[in-house]
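Note that this complex is displayed minus one protein chain, with the remaining chains in position.
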Amino acid sequence: MSTPTFTPQVLLEVWRKARQINLIDEKFRGLLRSGRLAAVYYSPRGQEILAAAMGVHLQPTDYLVTTYRGIHDQLAKGIPLKPLFAEYYAKATGACKGKGGPMHITHPETGVMVTTGIVGSGLPIANGLAWASQLKKDGRVTLVTFGDGASNIGAFHEALNMAGLWKLPVIFLCQNNLYGESSKYEKCTSVDHIGERAASYKMPGVTVDGNDAEAMWRASADAVARARAGEGPTLIEAKTFRFMGHYFGDPGAYIPKEEYEAHLAKDPMPKTRAAVLASGIATEADLEKYDAEVNAKIEEALQFAADSPFPDVGEIDIDVYGAAA
Amino acid sequence: MSTPTFTPQVLLEVWRKARQINLIDEKFRGLLRSGRLAAVYYSPRGQEILAAAMGVHLQPTDYLVTTYRGIHDQLAKGIPLKPLFAEYYAKATGACKGKGGPMHITHPETGVMVTTGIVGSGLPIANGLAWASQLKKDGRVTLVTFGDGASNIGAFHEALNMAGLWKLPVIFLCQNNLYGESSKYEKCTSVDHIGERAASYKMPGVTVDGNDAEAMWRASADAVARARAGEGPTLIEAKTFRFMGHYFGDPGAYIPKEEYEAHLAKDPMPKTRAAVLASGIATEADLEKYDAEVNAKIEEALQFAADSPFPDVGEIDIDVYGAAA
Amino acid sequence: MSATATTTEAKPEMITFTEAFSRALHDAMEMDPTVIMLGEDIADEEGGGIFKVTKGLSTKFGGERVRTTPISEQAIVGAAIGASLAGMRPVAEIMLMNFITVPMDQIVNHAAKLRFMSGGQTHVPITIRTRTGAGAGTGGQHSDMLEAWFAHVAGMKVVTPSTPADAYGLLLGCIFDNDPCLFIEDQLTRTQTGPAPVKGEIIKLGKAHIAREGTDVSIVGYGRPIRDAMALAEKLTGEGISVEVVDLRTVSPMDTETVIKSVAKTGRAVVVHEAPRSFGCGAEIVARIQEALYGQLKAPVLRVASRDVTVPFSRVLEAEYLYKGADIEAAVRRTLDTGSRK
Partner (left out) sequence: MSATATTTEAKPEMITFTEAFSRALHDAMEMDPTVIMLGEDIADEEGGGIFKVTKGLSTKFGGERVRTTPISEQAIVGAAIGASLAGMRPVAEIMLMNFITVPMDQIVNHAAKLRFMSGGQTHVPITIRTRTGAGAGTGGQHSDMLEAWFAHVAGMKVVTPSTPADAYGLLLGCIFDNDPCLFIEDQLTRTQTGPAPVKGEIIKLGKAHIAREGTDVSIVGYGRPIRDAMALAEKLTGEGISVEVVDLRTVSPMDTETVIKSVAKTGRAVVVHEAPRSFGCGAEIVARIQEALYGQLKAPVLRVASRDVTVPFSRVLEAEYLYKGADIEAAVRRTLDTGSRK
């Protein structure tokens, strides 16, 4: 692999993607707290940078398969805010007309193909998208994201084995946030680094600090280049941390205080913001201006979602089956 | 691990177990060919030595979980011939009263707990047997055997991960006969040696020549000792070859002639027989006498099976549910 | 454990479903050292389970007997099966019913069949606790009622309670039964209360329960809809309509005798469940009734169930998806009308 340069411009791009995720996540949590939004919600707080650092390498035509905890991946992939928010609001204007909801966001125009609520199930499906690309030679890359807990389910194993054999253009991105619901990594996963599991599938496997924008960006660049070049899949384990409990409302009492605080000290958001400023590519004022722009777009999209109608009751019978071909 | 000595006496013991399997397998194939036996049959031809070299380390109280291709494992574990043969003959005197058949042989008295026809499914069940032993501290070891193809199914992964975490007294014995039905190892399995997959589960993994009685006996000794000592599971990959096609009647046309012949040259049965004679522990005459003894027992058991009645039609409603506790 | 109501001498103690499940597990572990548990997040280190049903158990009975597992449903059910073959009575938790799609092979090809296939040499006394139900806005992959699949599998028992007391007694019934049981906990009613059960009182499986006697029409079902049926029966008394409510408790094997006896008496039946209508358990109940009582029925046996679609996220649509108490009422009235027209 050639080693591309992680320029300040790239750093800024990563920051901007991550910051958009971060502001939306904060907004959503506020809405949920105040009861103005009532939806299942799995905060990606802590995992913004890794998603953004991967996202900047992807084309809109590339495919994404993600999970219930996937809003950061979807945003990094470029999903527009209005249909996304309206789906959280269960509205007819939502990406899925309010029928799928937060756990099942789909937006093919930006390559968001599947969001699953079943742990590990995205991986076999990602193989299929990648297989189609391989057959069509369309040069697309499929990214599938999942948690550390998911690396222990059978579907993970079957998918990686098949991808390794078929040299599919797919990237398996394991976001190791050290917890699966309330269970600690070590209690559930019998390997020090999930990246090592790639060896079982003759596949390159890397373990990176997902909180380090540059490291994550490099690992992603390599994996995307490899897939794009037809050289096959990569397993990336991005080490990170989940700051907001499993679901919105989970107080996370099972996480020892010292552990939590040690991770807080490594929070990638302030760290990356500082790096952007240090690089000289943007000033405090620039970043604040960006925040304001994003916040304005968020408000606009929220307004859109709030103003939109609920789906018509008749929708219940639609999309169960299609018309015969 | 202490290194036990592979004495000529041990070699002979392995040979005798293996030879019993071999003679029964030959007999069964003859009966099937002549139509005197009509049953699904998966010959273990080629895999006798590895089963025997493991079997000599096990106690009757230890547990075995095996597959449709499991007659060698069952015999190595010590299952008596009469109920085994009668089950193949679908008779009321069969181990399972004729209700399970060759793919579902069970004989708890000799520790044959489950024989499954579903690829990979035995591994999670083996964990449970081992978990019970761990809880009861009864010192039993659970052996689960499966094929190379089975190492690609999700249940394999889930089971090894759990066993690694819980340090269960279980031995995962993968009998790599280089084919799964008509599919070549390399086409289905994305790793050079399945033994390497143990690294994904913080578990010792070894790859041995399953046709080499001593190597197989040593690997088994280590694994059994480790399990018995409460030190956890082992993955053993025993490299071998399947000489008789997938099922009885499969001509195996997909195996290239040269490949087949290369393996025939390494057939463990003649090799081990020669080693026994070379060791001086037994003479030609001794071995022939043993064969005659085994053959007599086989004939006796076959007669028993042939003479036994078919199950009563009323059996259909029995063993569906038990009496309430 | 925290939801226990304070009791006075006069009023019976009221407990929630959650408390009932917890007590049953606790008492079973106390009664029998072979009762062990496994599932995701179930130990106290992980907060005692996402629904807190197992809270306190690992602390009291030890982490060896109450084990948090990896997210590996095949390994969970497999381990339960294996341990049961070695004499234990494992209770496995599959967090939500949609995740039971993962260990189907273990359940159907193994747990349900090993007794038969071994000719009775082994058996699989496991309980699989799972939870489900639409109405909580969790969408297509977290709400399914799939009991009909398991009812169709010989060797399995399928059980679901409609009151906290039944929850307690039936869960004990499953744990001490010698066959593999699927015990379904309803997600929506988990905080609803009912009179507390008598400690240690096991409800044996396989018997339906006449939850309320009546003479005009039988409502036959199980689980949550039985609660709607009871409310409806109460309401219709005012109009002089006498409704009998038959709670199957054990969905399968079904207690056909009790069902038929009830419908033979009333001459009319409405069958209800939350699962989608088509190919659901209701069809079997209907088929058995008409086979046994052809010519004696005063009306066709009607079914009330949810719609044959994926459970939608939006509450507007989710409500439309779900069977409703009003549907049961309408069916009962239609049944009674048919009868009087004849």
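The first chain written gets the first letter, and so on, giving A, B and C; residue counts start at 1 in each chain.
Following the convention adopted for this analysis, a contact is a pair of C-beta atoms (placed from the backbone, for glycine too) under 8 Å apart; a residue touches a chain by one contact, two chains touch by 3 or more.
Keep in mind it's a predicted model, so treat the numbers as computed, not measured.
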Review point. What chains on display are touched by the one that is not shown?
Key: A, B, C
Revision key, fill the gap. Touch assignment to the omitted chain, from A:Q20, A:Q74 or A:N127, lands on A:N127
Check your understanding: Which of B:L12, B:L135 or B:A150 touches the chain that is not shown?
Key -> B:A150
Review point. Hey, which of C:Q141, C:Q187, C:S218 or C:T258 is the one touching the hidden chain?
Key: C:Q141
Check your understanding: What chain B residues would touch the chain not displayed?
Key -> 38-40, 87, 90-91, 96, 98-104, 116-120, 149-150, 152-154, 180-184, 187-189, 253-254, 310-311, 313, 315-317, 320
Check your understanding: Which chain A residues would touch the chain omitted from the figure, given the whole complex?
Key -> 63, 65, 94-101, 104, 106-108, 113-114, 116-118, 121, 123-136, 142, 154-155, 158-159, 161-162, 165-166, 318-325
Exercise for review: Name, in rising order, the residues on chain C that touch the hidden chain in the full complex.
Suggested key: 98-99, 101-102, 104-105, 107-109, 112-113, 116-117, 139-141, 144, 146, 148-149, 151-152, 154-155, 252-254, 275-276, 278-284, 286-287, 290-291, 294-295, 297, 299-303, 307-310, 312-313, 338, 342
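By definition in this document, only the chains that are shown with their structure count from here on.
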Review point. Of the chains present, which has its C-alpha mean closest to the combined C-alpha mean?
Key: C
Practice item. Averaged over CA atoms, how far is the centre of chain A from the centre of chain B? Could you give it in whole Å? Key: 45
Point to revise | Interchain centroid distance [CA atoms averaged], chain B/chain C, Å | key: 41
Review point. Chain C: which residues touch two or more other chains?
Key: 69-70, 72-74
Point to revise | Shared interface positions of chain B, touching two or more other chains | key: 154-155, 158, 161, 165
